[in-house]
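The complex appears here without one of its protein chains, the remainder shown in place.
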Amino acid sequence: MLTPETKIAIYRMMYLAQQWEMQLLRFLDDGQVSGFYHAGRGHEALEVASMMAVRTDDYLLYDHRGCAHMIAKGMSMVELYGDFLGNDKGSTTGLGAGIVHIADPAHGVLGQSGTLGGGHVLAAGAALSIKIRKTDQVAVNFFGDGAANRGTFHEGANVAGAWKLPMIYILQNNGWAISTPQARVTAVEHFSERAAGYGMVGVTIDGMDPWLVYETMAEAVERARTGGGATLIEGMVNRQRGHYEGDPMTYRPDEEIAAAKALDPVPATRQRLVDEGVLDDGALTELETEVLAEVQAAAAEAQTGTLPGRERLDQGVYA
Amino acid sequence: MLTPETKIAIYRMMYLAQQWEMQLLRFLDDGQVSGFYHAGRGHEALEVASMMAVRTDDYLLYDHRGCAHMIAKGMSMVELYGDFLGNDKGSTTGLGAGIVHIADPAHGVLGQSGTLGGGHVLAAGAALSIKIRKTDQVAVNFFGDGAANRGTFHEGANVAGAWKLPMIYILQNNGWAISTPQARVTAVEHFSERAAGYGMVGVTIDGMDPWLVYETMAEAVERARTGGGATLIEGMVNRQRGHYEGDPMTYRPDEEIAAAKALDPVPATRQRLVDEGVLDDGALTELETEVLAEVQAAAAEAQTGTLPGRERLDQGVYA
Amino acid sequence: MSTTSPVAPATGQAPVRRISYSRAINEAMAEEMERDERVFVMGQDVGAFGGVFGLTRNLYKRFGADRVIDTPISETFLVGGGVGAALTGLRPIVELQYADFLWNAGDEVIGKMSKWRYMHGSLFTVPMVLRLPEGAAGGAGPEHSTCPEAALLPATGTYIVIPSTPYDAKGLLKSAIRDDNPVAFFEHKGMYGLKGEVPEEEYTIPLGQADIKRAGSDVTVIAWGRLVHRALEAAELAAAEGIDVEVLDPRGLRPLDVEAITRTIEKTGRVVITHEAGRTGGAGAEIAAIIAETCLTSLEAPIRRVCGIETPIPQSLHLEQFIIPTADDLFQAIKETAAF
Partner (left out) sequence: MSTTSPVAPATGQAPVRRISYSRAINEAMAEEMERDERVFVMGQDVGAFGGVFGLTRNLYKRFGADRVIDTPISETFLVGGGVGAALTGLRPIVELQYADFLWNAGDEVIGKMSKWRYMHGSLFTVPMVLRLPEGAAGGAGPEHSTCPEAALLPATGTYIVIPSTPYDAKGLLKSAIRDDNPVAFFEHKGMYGLKGEVPEEEYTIPLGQADIKRAGSDVTVIAWGRLVHRALEAAELAAAEGIDVEVLDPRGLRPLDVEAITRTIEKTGRVVITHEAGRTGGAGAEIAAIIAETCLTSLEAPIRRVCGIETPIPQSLHLEQFIIPTADDLFQAIKETAAF
């Protein structure tokens, strides 16, 4: 249920995820971050509000777009920073380094397939496992409009539908796969049109509206927990930044980028709290100050980590 | 257009394909055939009538279920027998041997992927090639309800829809993948429900009705040739025999098998020609006698072939 | 890795029962499913039908539809879904209908099953067994007849097990199922009917221990899977000419028992490596390279590889017979190596 408390919690988490990422971008600018980063600016409402509607023991296969889903799922900001800094404060204590290979079994964060779309079938396997073990968990798989066209989606979605698995596919449709617009490589406007063909419920929603995301997700989770089967939620979102940090974005008209930025879900949600009378500006500023302090503390803590030595390389290959 | 001549030609080809297969089964019983055979009894109307609606220069990726599609596409019966006998009369002059690896470039028969569903993407590539070369050919890909759940279908169908390729997917839905009934592994009743999600036209038809198959196919071909894009035709058919010759069929109730046999499209089509006044029994018997003689002549000719020697093994690996 | 030590087939005692290679595999699965309720089986037609080669016979009746699962023709789900289930508390046995189909799930095998643990900071285990019926038998053609075990050599993280007898098959499969690492388990289809001694009592065989299938002092033949039996035949032919052949069966490729290989080379100084897969890029190359690195000075003759044909495997049964090394091919290589 979307209580005022939940609304506040969602906004708090969205703001936190955004600030967390801004600090990460500073680390990046300073050359402290290993590898690539695909900023999640614009995707916060969808990633956060959906993850606020699940439990700690539910499973998450996240995608590469930002870290808001992992943060909202309960992962420690310190561990996340540590992963990007590649040090022993990270969830993978320096071995993974960065998005793609963050994980947190205690919060149900199962990891990510760097070959996009690998998660479609892994998540279905996790959902099958739930069914076999007869728990009431759910498995959630995030992916983009690009990864939606991998064949693994077909194979995962088919069993999810056929076996009524407790599976939720969350498609973050930002209209772009790197430089490739959806319409160039896909006939349909909405991927949710594909859900019925698998016996799944499919919906397309405004992924910038966190209240709607939360309610849609809560319904899907309820359905999954009670044996009603799988759901595909397509959230329409905007990628505010480049595909990765450093992307020249030559392929994208300036107006489109400007329009995307104007739709920033973080300030929009803030305004909504004020408009709906849930919190006033003063209270929000206080909350934000608190969040900022948490983010800064996490960043500071993560920086105290140590880079792993060469000897770490062949540790833990086998159980 | 479904003229009386076309109707006769379709029946003639169905009868021929059936008789061709009956003789093949005798070769099999005699132990002359290499490898496995998946009889096509029950699928003749769909395979034949659809292939009578295309041209010689159109492309065909057939499936493993019988040979009626290849025969109707114009392949020589002698070559087909030769392929099963594994001798130099075969299309692959003894190297392929049997279904899976028959081919005939002159009749557009591009071959088959033994890993089922491999054809979904190959055919899409052939269709893309047609589009790039700006001819008015079409590419046809046959497959079963089982192979419909391979991820390759998703990847092939997606580009076929997005790029409006001259592609026709023919799904032979006999309800079984070896011992596995469709409903155990698929939520939807009709795979044609998946077509819209790719921007393809999708139809489910009675695949035992050759007139309907022909007309549906003619429409799809016309659409493909004129830039209207791809079609998925799901023909509901019956597998009369085991998955392969020798299959104990323990999994299938006797009544179901009996029901399937009762629906044999070959005699049913014959009766229809009589009922519609297209040909009388005498003329049909004459036609059948002629066909039988052709089949026997082909069988005899194929048996004069020679098995390839060991030296053949490393010939033709590279162009 | 399993720590139970191997139980040698009893000798000079009450006769040990003889069962087929496929029955041995079936028993291993049934016993482990009985022992550990987290173990389940999935694959195409593995349910009531009992598997296209009959390997899962009766499991469905005994353990029910929740633990013996018929899947669609979706190999990326089979392997990737197996990984997902393994990450979340279960111990899947996934049967691919043919080993060749691992390519249909190439990324799931190489990139997910093998790497998931390591690339996520060793936070997970992936206790799954991928059963892979391999080899040329019955004219199944280029896409249903290969022995692709070498493909997994670079896939650190996954063990590679290849039993050559019913006894080894049962003992190794039980260890594989109990192991917390992913195991690719290659079963040669041409051996499913092969009978051999398998005790009634429970036993396991640790992964990664080579087995000397025949002791000898003149020439070593390193063989696995179905070719062990051809090597043993060739050894008899050689014995008749006074050449004493040792047949070493590594019983898999990872963990690889390098010590056993070194020992036999130091003993005989001459080696023929054989496998059904084609020579180029086959696992014989890796073993040859290890020998050339670690015991070159013990070698008294060039290393010989006697392998399957390099081309795709022809569909024709008639041609198929020519592709696999015969006992006679091996005997010739043994003779030449001995005479060098």
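We just call them A, B and C in the order they show up, numbering each chain from 1.
Following the convention adopted for this analysis, contacts are C-beta pairs under 8 Å (C-beta built on N, C-alpha and C of every residue); 3 or more make two chains touch, one makes a residue touch a chain.
Source: prediction; values computed, not measured.
Enquirer: Taking the full complex into account, find the residue in B:G111, B:G175 or B:G197 that is in contact with the omitted chain.
Expert: Within the whole complex, the residue contacting the unshown chain is B:G111.
Enquirer: So one chain is hidden, and I want to know which residue out of B:L2, B:L25, B:L128 or B:I257 touches that hidden chain in the complete assembly.
Expert: Among B:L2, B:L25, B:L128 or B:I257, only B:L128 touches the chain that is not shown.
Enquirer: For the chain left out of this view, which of B:T226, B:Q271, B:Q296 or B:Q315 touches it?
Expert: Within the whole complex, the residue contacting the unshown chain is B:Q315.
Enquirer: Need a quick check: the contact residues on subunit B for the chain that isn't drawn.
Expert: These residues touch the chain not displayed: 59, 90-96, 101-105, 110-111, 113-115, 118, 120-133, 139, 151-152, 154-156, 158-159, 162, 315-319.
Enquirer: Considering the whole complex rather than only what is displayed, give the residues of subunit A touching the chain that is not shown.
Expert: 34-36, 86, 94-98, 100-101, 113-117, 146-147, 149-151, 177-180, 184-186, 250-251, 307-308, 310, 312-314, 317
Enquirer: Residue by residue, what part of subunit C touches the chain that was omitted?
Expert: Within subunit C, the residues that touch the unshown chain are 100-107, 109-111, 114-115, 118-119, 141-143, 146, 148, 150-157, 254, 277-278, 280-286, 288-289, 291-294, 296-297, 299, 301-305, 310-312, 314-315.
Here is the rule we go by: only the chains that are shown with their structure count from here on.
Enquirer: Can you give me the shortest step count from subunit A to subunit B, moving only between touching chains?
Expert: Steps on the shortest route: 1.
Enquirer: Give, as an integer number of Å, the spacing between the C-alpha centres of subunit B and subunit A.
Expert: About 45 Å separates the centre of subunit A from that of subunit B.
Enquirer: Could you give the separation in Å between the centres of subunit B and subunit C, each centre being the mean of its C-alpha atoms?
Expert: 37
Enquirer: Could you say which residues in subunit B touch two or more other chains, in rising order?
Expert: 149-151, 184-186
Enquirer: Please set out, as single numbers or ranges, the residues of subunit C touching at least two other chains.
Expert: 71-72, 74-76
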